[in-house]
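With one protein chain removed, the remaining protein chains of the complex are shown where they sit.
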Amino acid sequence: MTGHDIKYDTGPDTGPDAGPNAVHDAGHDAGHHAVPVRTNMLVWAALMVLTAITVSVTSFDFGFLNVVVALTVATTKAGLVILWFMHLRYEGRVIRLMVFTAFFILAIAIGFTFFDVAYR
Amino acid sequence: MSADAHDHPNFFQPLPGTKGGIASWIFSTDHKRIGMLYLYCIVAMFLVGLTLGFLIRLELIAPGRTIMGPQTYNALFTLHGVVMIFLVVIPSIPAAFGNIFLPIQIGAEDVSFPRLNIFSWWLYVTGAVLAVVSLVTGKGAPDTGWTFYVPFSAVTTTNVDVAVIAVFILGFSSILTGLNFITTLHRLRAPGMTWTRLPLFCWSLYATGWIQVLATPVLGITVLLIFAERVLGVGLFDPSRGGDPILYQHLFWIYSHPAVYIMILPAMGVISEILPVFARKPIFGYKMIAFSSLAIAFAGSLVWAHHMFVSGMSDTAVMVFSFLTFVVAIPSAIKVFNWVSTLYKGSIRVEPPLWYALAFIFLFSIGGLTGLVLGSAGTDVHVHDTYFVVAHFHYVIFGGLGFGLFGAMHYWFPKIYGRMYDKRIANWSCLIAFVGFNILYFPMFIIGLQGMPRRYYDYLPKYAEGHFISTMGSWVLATGLLLMFWNLWRGIRHGKPVGRNPWGAATLEWMVPSPPPHHNFEAEPVVTHGPYDYTGVKPDA
Partner (left out) sequence: MHEHRDYEGAKIGMWLFLFTEVLLFGGLFLLYAVYLHRYPAEFHAAGKDLSRIFGTANTIVLISSSLCMALAISALQRGKVLLSQRLVLLTVAMAGVFLVNKFFEWSAKIGHGIYPNSPGLLALPPGEMVFFNLYYLMTGLHGIHVIIGGAVLLYGWRLMRAGRVTPEHFVFLENGGLYWHLVDLVWIYLFPLFYLVV
C-alpha cells in the first residue's frame, strides 16, 4: 500500500447512498413503493397464526426446547413485522446492513455475557 | 476580508437583516455555532474538572488529612470522574470540532438534522445543570465514583438519584450527535466526495457515531436500573432478592468500554488530519486507517469484561475476554504504525499542532501498551484497582484524547477565528504540559505496581514519595495548560489575521474563508481529489 492510493477515478457516486447533493432532486417522497393491501393482510394473518401456534404449543412440554420454540416463533413474527410492515424488504442495502449490525451487536452483548454466567 | 464581511458575513456575525444577540446563538441551528457552544461549555467544564483533580492531588500530597475530610474526598473524585467523562471527554471532539467541521469537510451546508443538533446541546446543558444540582440537594454529593457500582450505589444515602438522571440525559445528548453524523455522512456528501475521499476525521466520527448509537442506550438502561433499584426497590442487582450484582458491571461496561473508543477515535481522527499536513505527504495507508476505525468500533464492543477479571466472573469468561482484549490492540497499533510511516521521509514543518500530535502518539502508545498489561488477566489480578489503572487511563484519555483535543484547538484555531495565536508560546505550553503530564502520571505506574489502591483517601508511608512527585507534576501540568488557554484566549482577540489556508492543508474546510461564512460554501463544491493530495496546495499565510 502506498500513500498514493487515495487518488481515485472521478466517476459520479450514484450508489444507493449517494447523498441528495449528488443525486439532485432525490429529496422527493412521491412515487415510493406502496405495499399492496393484500400483502399487508397476508402478513397479519400469518402473525395471527403464529400467535395461535405459540400459545397452543405451551400445552406440550419439550423441556429445554420450550424456550427455543417460543423464541423461534417470536423471531419469525419479528421478521415478518420488520420485513413487511416496516418495509425493510423494500429498502436499500445500506439500511438493511444497518439493521443487521444493530441486532448483531445486541446478540453479542447477550451472548458474550453467557461466557460468564453459563460457566460460573 | 472586508469585502467578504459585507456580502457574506462570517458565522460569528449576524445574518443580514437579523439582530444577532444571545438568542441567535443558543437557539441557532447552524452547526458551526452549535459546535462553538459545545466548545466553550466543554472548555469551561474541563477547567472545573481540572480544579477538582488538582484538589484531589493536593489532598494526596502527604499521608493523612491535608485539606479535606474523607467524605469530601469521595465526593470530589466522583465528581471529577463524572464531569471529565460525561461532560468533557465524551462530547469533546465530536460535539465541538465534529459539529463545526464535519459538514464543511464533506462539502455540505449543515448536518442532516440541525434542530436535533441544537436540541442535543440543550440536553447537554440540562445534564450539566442536573449534575451540579446533585451536589447541593439531597443528602450530600454522590460518593460512588463515576462507575456507580452496586451494591454501594443502591444503598448510599447520597444524592445518586439525580446524578444518574443527569448521566441518562447526557447519554441521550451523545446519541443524537452520533445519529446526526451518521446520517449526514451518508446523505450530504458533495458530488465527488466518495467514501474513499472522505477525510479520516470524518471516518473516525462515523465509527464513533455507531458506538454512540449502539452502546449508549445500554448505559441509559443501566442507570435507569440504579434509579429503579433505589426508588422502587426493584432489587435486580440485590442478592437478597435473587439479583446478581455482577450483572450490573456487565451492563455498565457493555457501554463503558466502547465508550473509551467514543473518546479516543475522534482524537485519532484529528491526528490523522494533522500529520500529513505537516509532513507535506499523503497519509500512509489511508484505507487501513479508515478501516481500522471501524474495526476498533466493532472489536471494542467485544471486550468489556476485561474490567471485571477479579469481580467473580467465571474463569472461562476471564480467558475469553482477555484474549479478545489483545485483538483490539491490533487496529490501534495499525494506526500508530501508519502515523509514524507518514512522518517517515516527509518534509516536516514543525508547528504547534504537530507538537501536540507527536505528544499524542507518545502518550497514547504508553497508555495502550500498559492497557495490554491490564488486559492480560494474569497481570491484571495484581494491579486491578491500583494506581496502575489510574495511570493507564490517564495516559490514554488525557494523554491521548486530551492532547488530541488541544491539537485540534491549535490546528483549527485560525480557521475558526481567522487569526493566529502566538506559536512560540503555544510550543512552550505544549512542552510544559507534556513534561508536567509525565511527572504527574508516570509515578502512578510505579506506586500502582507496588500496590497502592485507587480511590483511597489515605496511604502507607512507603507510597509518600510517589504521591509527592505526582502532586508536583500536577502543578507543572496546570501551568502548561493555563498558559495554553491564555495564549489561545489572547489569540482570539489580538492574533495576527490569517487567510483561508495558513497550514496549506487540502481538506475542504481550508477552501472557505476564515472564519467560514454562514452557509459555508458560495456554491456547492465538486470534489476532484483526495483529502491529502497536496499537489499545488501552498500555505497562504
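The chains carry the letters A and B, assigned in the order they are written, with residues numbered from 1 in each.
Going forward, a contact is a pair of C-beta atoms (placed from the backbone, for glycine too) under 8 Å apart; a residue touches a chain by one contact, two chains touch by 3 or more.
Since the model is a prediction, treat every value here as computed from it, not as a measurement.
Trainee: Can you work out which residue in B:L236, B:I348 or B:A464 touches the chain that's missing from view?
Mentor: B:L236
Trainee: Please pick, from B:V83, B:I104 or B:I182, the residue that touches the omitted chain in the full complex.
Mentor: B:I182
Trainee: Over the whole complex, note the residues of subunit B touching the chain we left out.
Mentor: These residues touch the chain not displayed: 29, 109-110, 112-114, 116, 175, 178-180, 182-183, 186-188, 213-218, 220-222, 225, 228, 232-236, 240-244, 247, 250-251, 254, 519.
Trainee: Going by the touch rule given at the top, which residues of subunit A touch the chain that is not shown?
Mentor: Answer for subunit A: residues 17, 20, 26-30, 32, 34-37, 40-41, 43-44, 47-48, 51, 54-55, 58, 61, 66-67, 70-71, 73-74, 77-78, 81-82, 84-86, 91, 94-95, 98-99, 102-103, 105-106, 109-110, 113-114, 117-118 touch the chain left out.
By our rule, only the chains that are shown with their structure count from here on.
Trainee: Averaged over CA atoms, how far is the centre of subunit A from the centre of subunit B? Could you give it in whole Å?
Mentor: A distance of 32 Å separates the two centres.
Trainee: Within the complex, which stretch of subunit B touches subunit A?
Mentor: So the residues of subunit B touching subunit A come out as 107-108, 186-194, 196-197, 210, 214, 218, 244, 246-247, 250, 254, 281-288, 301-302, 305, 313-317, 320-321, 342, 524, 528-533.
Trainee: Per the contact definition, I'd like the list of subunit A residues that touch subunit B in the complex.
Mentor: Going by the criterion above, the answer is residues 1, 3-8, 10, 12-13, 17-22, 94, 101-102, 105, 108-109, 112-113, 115-120.
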